[in-house]
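For this depiction, one protein chain was excluded, whereas all remaining protein chains were kept in their positions.
Letters are used for the chains, namely A and B, taken in the order the chains are written, and counting of residues starts over at 1 for each.
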Amino acid sequence: MNQNVPPPPTTGAPAGRLARAWDSDLAYSFRTSPVAVFAAVLALVMVMSAIAAPLIAPYDPFDPASLDLMDGFTRPMQPNEISGKVFWLGSDGQGRDIFSAILYGSRVSLLVGAASVIFSLVLGVGLGLVAGYVGGRTEALIMRVADIQLSFPAILVALLVFGVARGLIPPAAQEQATLWVLVVAIGLSNWAQYARTVRGSTLVEKNKVYVDAARLIGLKAMPVMLRHVLPNVMGPVLVIATINLALAIIEEATLSFLGVGMPPTQPSLGTLIRFGQQFLFSGEWWILFFPALALVLLALAINLLGDWLRDALNPKLR
Amino acid sequence: MLAYVVRSIMQGLIVMLAVAFIAFSMFRFVGDPVVNMLGQEATLQDRAELTERLGLNDPVPLQFGRFLMNAVQFDFGISYRQGRKVSSLIAERLPATVELAVLSAIFALVIGIGLGVFAAIRRDSWLAHVVMTVSLIGVSLPTFLIGIGLIYIFAVELRWLPSFGRGETVKIGWWSTGLLTTSGLKSLIMPVVTLGFLQLTLIMRLVRSEMLEVMRSDFVRFARARGVSERNIEFRHALRNTMIPVITIAGLQLGGVIAFAIVTETVFQWPGLGALFVNAVQFVDIPVMSAYLFFVAAVFVLTSLMVDMIYLALDPRLKSGPGAK
Partner (left out) sequence: MKPMKTLAVVGTLLAATFLTTISSEARTLRWARSGDALTLDPHGQNEGPTTALGQHIYEALTERDHTGKLGPSLATSWGVVPGDPTTWEFKIRPDVRFHNGATLTADDVVFSYERAMQPTSDFKGYLSSVESVTKVDNLTVRIKTKGPNPLLVNSTTSIYIMNKAWAEANNATKAQDFKSKEENFAVRNAMGTGPFTLVSREADVRTVMRRNEAYWAKSSVPLEVSELVFVPIKADATRVAALLSGEVDFVQDVPVQDIERLKGAPNMRITSGAENRTIFFGMDVASADLKGDNVQGKNPFADKRVRQAMNMAINRTAIQRIVMRGESVPTGVIMPPFVNGWTKELDAAPPTDVARARALLAEAGYPQGFSTTLHCPNDRYVNDEGICQAAVGMFGQIGIRVNLVSQSKSIHFTLIQKNPPETEFFLVGWGVPTYDSDYIFSFMYHSRQGSRGSWNATGYADKDVDAMIQSLSQEIDIPKRDATIAKLWAKLKDETIYLPIHHQALSYAMKSNLDIPVDVANSPKLKMVSFKGS
């Protein structure tokens, strides 16, 4: 999923001490924005319940031995005809509790999303720093690759990575490895925005006097720059990361929908939707509806936060 | 100037080569075409023979070289699945995908810019807030869910629109178009909306934020001070300045539209290149898969070349530094 989120403005407060004041501004803007508070609460609830899934979930949907097939297709809040068990949000075709599956599923979705964002963030920031600092051919190469990445469909990148990984990993280990393959696949398709932002900021800093001065007194320029560049790009990078987290979660869902995502025994929200989709016409609407709702709410909450963060960090828009 | 153009083209070619190679090496992991090509009665010997005949036993570099040699001449061989020339298959499917992609791009641009301008000008009206919220929900909804939801509402429940295919098409030379028949036009509505929705929300948000930025810029303030009417400022000055990044980004998104056509075409049984590719993957139809990836790479190289040219035309400073924006 290759949305060009409009590059967040790099013009913020300069750096250093100001960052602290910034933060308090941020806190103020947060308190006064009901949308932001709502989104934050929603996101927090969903993330916390995903993390605490083993404690909250009434059933363990990952333990196939505990499932009873005869519990399959139980309607929400209604006791199963045979076992009499009640599932809050109903059960799927395998007798799996939808509520527990959503809790565990959002755990997988969030894990894939967060890990891939960290992956692309580290990669993108690193490459951006190098490009901005080293310049020349290296810079041209990195930025060209970033351009390609930005305009090449992320889904195709992910499919390619997935295909190659499947060939390289022995079949027995594939089920366990799928999650990390997804992380790399999605991460690799989203790093370019970070690289662009960081490179721009690095270019600005590179020509400042203090860098020359540091070099003159024998300090390595890179660590000095890191200290100045990093705080400067924190804001924009945070915005990109937030929006990318929502994107990564949806991208994972799309990959799972196309059948190359998480295996059925370890479902993410996308896998749950893929299963539920076949029951759209047959009346078992809850199998599709609740996981889809969870996915949309999760993505929406994160997007709202990202949106607010971007506006809040852009002084011109205040 | 010329050097810059040549360099862009060279880089494009390298990209295509890289894509071709990655794609090609991937095919070895998708499955074995021979299993699908032979019926279930096939013996082990039959399989060995066919593998040999297709040249699948040759070393991968040799296979890749052969593929490249043929690809340069637009000869992708015979589809394993359908026994037809891949080039004619692509030509046959191209109109469906192009019509879908172009229409949804237009849909996204027109509605996206309209709503974006509205949301920027009436920034604090409740309708603008609704539009922004809906757009966020749009970004949060996976494409496939939108498509399935539309089918359920408009095809099954209301029965207003056909649920699959292109309807009746008219042939103009080798091009088949669905734009000249009622059923063809009706069939286009849901796929175009599905495919264009994501781009629409992105363009709308981009237009809004760019426009807000421009409206705060000095030259708009000067214009205001000079007594230029608000309407004039909004549409003559602000919008025009907003368009440059919007058009560039929309151009770059064309690749995304084509990639997402895979999902949309699957959901709506749209007989385009994306559906052709999905079917090919399932059957391990290597000639069709490579031709498709080659096509996507070519589209990408062409669009980014075009975008480069536009930059060049807009910003003469770029004549020396590649990659800079």
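Assume a residue touches a chain if its C-beta (ideal position, glycine included) is under 8 Å from a C-beta of that chain, and two chains touch if they have at least 3 such contacts.
This one's a predicted model, so the numbers in the text were calculated from it and none came from an experiment.
In the full assembly, the chain not pictured is in contact with A, B, by the touch criterion defined above.
Of the listed positions B:125, B:232 or B:282, the one in contact with the omitted chain in the full complex is B:282. Residue B:266 is the one among B:266, B:290 or B:304 that touches the chain not shown. One of B:7, B:47 or B:224 touches the chain omitted from the figure, and that residue is B:47.
When the whole complex is considered, the residue among A:67, A:131 or A:165 that touches the unshown chain is A:67.
Touching residues on chain B toward the chain that is not drawn are 30-33, 35-47, 49-50, 53-55, 75, 77-78, 80-85, 88-89, 92, 148, 151-152, 155-156, 159, 162-166, 168, 170, 172, 180-182, 266-269, 271, 275-276, 278-279, 281-284. Panel shows chain A; residues 63-70, 72-73, 93-95, 171-172, 174-175, 259, 263-265, 277-284 of it touch the chain omitted from the view.
Keep this in mind: only the chains that are shown with their structure count from here on.
Work out the mean CA point of chain A and of chain B, and you get 23 Å between them. Contacts from chain A toward chain B in the complex involve residues 1-6, 139-140, 143-144, 147-148, 150-156, 160, 163-164, 166-167, 196, 246, 250, 253-254, 257-258, 270, 273, 277, 280-281, 292, 295-296, 299-300, 303-304, 307, 316-317.
Considering their complex, residues 11, 15, 22-23, 25-26, 28-30, 136-137, 139-145, 148, 152, 156, 198, 202, 205-206, 209-210, 212-213, 216, 245, 249, 252-253, 255-256, 258-260, 262-263, 293, 296, 300, 303-304, 307, 322-325 of chain B touch chain A.
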